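Notes to accompany the following structure.
All protein chains but one are shown in place.
Right, chain A next:
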Amino acid sequence: MKRFIGFIKKEFYHIFRDRRSLFILFGMPIAQIMLFGFAITNEINNVNIAILDHSKDETTKEIIHKIASSKYFTITASILNETEIETAFKKGHVKAVLIFEKDFSKNLGKENNATVQVIADATDPNTANTISNYVSAILQNYQQQINVAVKTSYQIIPKTRMVFNPELKSVFMFVPGVMTIILMLVSAMMTSISITREKELGTMEILLVSPLKPFQVIIGKVVPYIFLSIINAIVIVLLGIFVFNMPVQGSYFLLAAESVLFIITSLSLGILISTISASQQTAMMISLMALMLPTILLSGFIFPVSSMPLPLQIISNIVPAKWFIIILKGIMLKGVGIQFIWKSTLILVGMTLFFIGLSVKKYKIRLE
């Protein structure tokens, strides 16, 4: 046991004396979560729009006021004629233009319908889509308001309720995703690099010649990263809760246990990578190419798995991150217990055992 403590102490010296790894360990998680949380967002807030109002009557004024008072839009310009629309878009000042037809109020009163044209800048298709949806929603809402007095014939009103994330905050999606990436990065990449570094320096040989057993060497190298990953997980969860108001509906204990499980899965992957790579460079490349990209692209973190082509959907099943994100979202947003996520948990446990088994086998072949 005393040998072991000495070993871990040495490992911490390595980590704390290397600025680069310190930065990856503690700078990255905070930078990433802030970036994803604040900068990358698919909600729209204060989008600049312009209005071309041909009728300028009571009704259009009310609608414009309603739009302006929502937090989604800021009306920056009034446009006087159609030719200005294109210039406005080209300059990029506005993302959408609303055009009210002539005699808007009159038409509404007489013919029971009036038209608003919504022109959105679709160079960013997602934003354009969202803008047009929001505008429609505001118009619909206004329509219901004025219809209260009048008894109309049949009407179907969809009452949508967004459960688990009523405000559709994208940060609720990013916090679990970033947590997954960071834990994967720290655990898998850092361990594989630190093990291959010992191989490169020749100290691994010295350790193997010592009375320490190979598995003690590996565990000694891995334990510090378990600690650091747990700290990282805590930091990310706290940032999520206090900076982004991310809820944790489920049990903190379960969240902690599942996080430790995923950390161990990533560590076992890191060990596996270190058994197949001879240099730190190789270890880093494999970690980045084989772990980071699938983790970001195929885990359902940014792009929903269900809308991928079938082959990719099948491949996504072997990405550990996918299952951990399912677990995280379940616990944090839905507040579910183990009875709903045992399947994903079991898959992660299975993957971990598989990676460890494979590493042991590879390791033995190398010793032969």
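Keep this in mind: a residue touches a chain if its C-beta (ideal position, glycine included) is under 8 Å from a C-beta of that chain, and two chains touch if they have at least 3 such contacts; residues count from 1.
As a convention for this text, contacts and distances are computed from a predicted model.
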**Request:** Given the choices "ABC-type transporter, integral membrane subunit", "succinate dehydrogenase", "ABC-2 type transport system ATP-binding protein" or "Ferritin-like domain-containing protein", state the protein name listed in UniProt for the chain not shown.
**Result:** "ABC-2 type transport system ATP-binding protein"
**Fill in**
Contact with the hidden chain, among A:Arg3, A:His93 or A:Lys110, goes to A:Arg3
**Asked** Where the complex has a chain not shown, which of A:Met28, A:Leu207 or A:Val360 is the residue touching it?
**Response** A:Leu207
**Message:** Even though one chain is hidden, which residues of chain A still touch it in the full complex?
**Reply:** 2-3, 6-7, 9-10, 13-14, 17-18, 201-203, 205-213, 367-368
